[in-house]
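All protein chains but one are shown in place.
Letters A, B and C mark the chains as written, and numbering starts fresh at 1 in each.
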Amino acid sequence: MIRVAVAGATGYAGAELVRILSGHPEVELTVITSRQFAGQRFDRIFPAMAGRVHLICEELNDERVCDRADVLFTALPHKLPMNIAPAILKRGLRLIDLSADFRFNDAAVYEAVYQPHASQELLGEAVYGLSEVYTSQIRAARLIGNPGCYPTSVLLPLIPLVRSGLIEVEGIVADCKSGVSGAGRSPSLTAHYGEVNESFKAYKVAAHRHNPEMEAYLGREAGRSVTLTFVPHLVPMTRGMLATIYVRPVDGVTAQTVRECLAAFYAGRPFVRLRPAGMPPDTLHVRGSNCCDIGFVADDRTQRLILMAAIDNLVKGAAGQAVQNMNLMFGLDEAAGLTQVPYAV
Amino acid sequence: MIRVAVAGATGYAGAELVRILSGHPEVELTVITSRQFAGQRFDRIFPAMAGRVHLICEELNDERVCDRADVLFTALPHKLPMNIAPAILKRGLRLIDLSADFRFNDAAVYEAVYQPHASQELLGEAVYGLSEVYTSQIRAARLIGNPGCYPTSVLLPLIPLVRSGLIEVEGIVADCKSGVSGAGRSPSLTAHYGEVNESFKAYKVAAHRHNPEMEAYLGREAGRSVTLTFVPHLVPMTRGMLATIYVRPVDGVTAQTVRECLAAFYAGRPFVRLRPAGMPPDTLHVRGSNCCDIGFVADDRTQRLILMAAIDNLVKGAAGQAVQNMNLMFGLDEAAGLTQVPYAV
Amino acid sequence: MIRVAVAGATGYAGAELVRILSGHPEVELTVITSRQFAGQRFDRIFPAMAGRVHLICEELNDERVCDRADVLFTALPHKLPMNIAPAILKRGLRLIDLSADFRFNDAAVYEAVYQPHASQELLGEAVYGLSEVYTSQIRAARLIGNPGCYPTSVLLPLIPLVRSGLIEVEGIVADCKSGVSGAGRSPSLTAHYGEVNESFKAYKVAAHRHNPEMEAYLGREAGRSVTLTFVPHLVPMTRGMLATIYVRPVDGVTAQTVRECLAAFYAGRPFVRLRPAGMPPDTLHVRGSNCCDIGFVADDRTQRLILMAAIDNLVKGAAGQAVQNMNLMFGLDEAAGLTQVPYAV
Partner (left out) sequence: MIRVAVAGATGYAGAELVRILSGHPEVELTVITSRQFAGQRFDRIFPAMAGRVHLICEELNDERVCDRADVLFTALPHKLPMNIAPAILKRGLRLIDLSADFRFNDAAVYEAVYQPHASQELLGEAVYGLSEVYTSQIRAARLIGNPGCYPTSVLLPLIPLVRSGLIEVEGIVADCKSGVSGAGRSPSLTAHYGEVNESFKAYKVAAHRHNPEMEAYLGREAGRSVTLTFVPHLVPMTRGMLATIYVRPVDGVTAQTVRECLAAFYAGRPFVRLRPAGMPPDTLHVRGSNCCDIGFVADDRTQRLILMAAIDNLVKGAAGQAVQNMNLMFGLDEAAGLTQVPYAV
């Protein structure tokens, strides 16, 4: 059994890690930490898991984590993971970080968007944990920067097409929509029921910190610097994310070409599902699962290829992909612990 | 492996059966039927399960079911199950019926509420599938009348107290609230988004067909005829049911007595969870799981005991309890196939 | 024009006052106060009202209010209104307080539930602002304790029946359900989207502070001390409140008697609507309006009368009833400023 610790277990992404890991057949969940709820039973904070999770939340203590775990998931605010990573890795643990701290290999890009980076020496080896794309690097990694939810939903449909040269990488528009759980569990007006219910709006228009993350990996794949127009929106639902992406296909590319490219790229991968023509993806179909459903329409009339990808922002967009990455790193079936059949509604 | 057939697989309860059974480690799902969608791939109707369920919906045909299954679940409208039950049982299959057809041992009660009963000879052996209450009978049964969702939420907290003589059985009020999926998947104004969203209302006030079902089993437990005031309400959410039940405790009964009674009754049963004092149950905590969370307050000031029970109407209130009953009938762990860790949100 | 001030204008009840008053044909809204948003434009906080409300939020200052208003609405936390009331009244303004501070004529009852009362000398003259019940007293009042939302929904259907002696006042059960806006606009886990959406639960079971308020007025009407079992629940919707009330009719009372009693009591009152038999009230039908819809079922089988009342918790349950009271106090049509036709959905 792999001994696992989760730091920041009482946010939504952390609780989702606890849910998945406590049902994972190859894992023993040994440590969960929470600054706010240290000393309290996890199932008092999340009664859904009563009878299934019996752990007490602890203060985060590197030593105690390292004594009892083989791998640490950090679901902490940006900046904290970069400070504890060196000690964790030195003790031989693997680290899967759900913050942005290890998503960029280039410290300058990180620092332009976030803050000074305290562990730049680790950025070279950190692997971007987009499971289906950087699979072999993830298998060999000891440090994972788990992707943001929006970048996951945008990069999974785009990267195969960029690699195959089927689309123009400049001028892409990503119009994305997220459920409210993406705003986290800390009370705020942003996620206050009365302000969100029966409301739909854009936020951080062309100014969201996931924008440079998308551009970094599109640029790496394209072999040149890329800009992307990205507008996130908030949807009155708890879980789910849909990306609607507008790109220009290169000449001669047809719906058939696109379908073959995506089908080939994701062949054998259990979590990326290509939707039949005429049946766009729906966040309801991936709610609670690690799936990413992809659909597209080639609009010959306007010379646009419209790609759509649906994920659960807390699963494939955070905790589920993190566990998938752990599976890859430890040589397990990538679907281990993630095999639950999705709900119809 | 137990070979299983589901009749009526494309309603919400049927689809939930397919979801649970297709992930059940001891089950091979061999036949699913749907009148409306016969000939179509199940995962085209419920794309959530694409990649996990590969079956084609069939017309219901007794012979074909019997050739390929050891047990049949019927998630059909009332009246259909009573007509096919004799043939199914004669061929040696077990039958778990989610309609009301086999919930009453007394044909007269059934016929007063529903319609003439075509298979009265089977009512004597049919077992009411309230899993934690009639466990031993279920283990020995070949025909189960699976309880209604409202009766499940009302009887689980009440029956232990009735058996122990802690409450007065007359004058009970059950104020119940259900998510909209209880109205089924057929389009209707009742479940039309605009009519339900931002709406809360009672319906079938003191006139719902689950009322006699509750009275039948409370009466059986009390050893005498019982009436109950039952008002169902519709909540703008997909899944979930909460029963708030007002009863009079007999003299000398305290919160401690009640807690000990319930704790003893459900000791060792994985799906009934007693909530700590001061922390009432919440439908969110059981969403998607087979759990029934029970809480209560003894209001000395008004001499009332207020019991609350939360279930997912599609799981413990329908498909989950049905599978739990199958597990009992086939000598499996009662939680087999139902072990998924519940979601925090 | 009546010059009006609103203290606490940026909570949900306060903003609803601003909405109604700024469209009121006999009112000039002159002062709005907000501790948190003092100095800011109201329409920056509530952009819905941009172009319609041009006021700047101020700090609450008695002198400035008194110089510019004839009546003050206080939508402030309990305890603040009792401290400013004497000065306001001395200057000749009328005061309509939406907190609990002036709802009880008996200081001992208030203090048992809330805190020491600093202006007990005013309790004798304060009028409980249940508009349709204490109409003549309200007309003559200079100080109104505006009713709580739950008491409004429970007392409107009950008081006519108590006055007519049609029901037993002991043993009443009020099972109430409220939309989330009742929790206010301050961010909290209680009203956090992820915790409330797809959730239904009871809270403060038999321990809510509106319970003594209901008992005080039922007791006054009955001429003796009364206890009531009251359980509030939270519904995943923004606005709306439904009370389901279980009472015992006295011998000989029929559905017809009840209907005639309620119809006579509310004859000529524009906001209380009696629902036809078999059509229970729905919170959706009163969303955004000052209506209270009442329905009932006489369940002969169990000797219960089941009353249901639906209101919008922010309108008839707070701001709307407060404006209705102002109309009565100033000799206007009680519906002035409240005549908007309700939405179908």
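FYI, contacts are C-beta pairs under 8 Å (C-beta built on N, C-alpha and C of every residue); 3 or more make two chains touch, one makes a residue touch a chain.
If you're wondering where the values come from, they're calculated on a predicted model, not measured in any experiment.
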| item | value |
| --- | --- |
| Contact partner of the left-out chain, one of A:80, A:109, A:202 or A:336 | A:202 |
| Selected residue (touches chain absent from view) among B:191, B:255 or B:279 | B:191 |
| Contact partner of the left-out chain, one of A:47, A:129, A:157 or A:194 | A:194 |
| For subunit B, residues in touch with the removed chain | 12, 180-181, 183, 185, 187-189, 191-194, 196-198, 236-238 |
| Residues of subunit A (touch criterion as defined above) contacting the omitted chain | 171, 173, 175, 177, 179, 194-195, 197-203, 205-207, 227-229, 231, 233, 235-240, 242, 244, 246, 280-284, 287, 297, 299, 301-302, 304, 306, 308, 310, 345 |
| Residues belonging to subunit C that touch the chain removed from view | 12, 15-16, 19-20, 22-23, 44, 46-53, 181, 198, 238-239, 270, 273, 275-276, 279, 282, 284-289, 291, 293, 339-345 |
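The rule is short, and it goes like this: only the chains that are shown with their structure count from here on.
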| item | value |
| --- | --- |
| Distance from the mean Cα position of subunit B to that of subunit A, given in whole angstrom | 36 |
| Where subunit A and subunit C are represented by their mean Cα positions, the distance between them in whole Å | 46 |
| Multi-chain contact residues (two or more partners), subunit C | 194, 197-198, 236-238 |
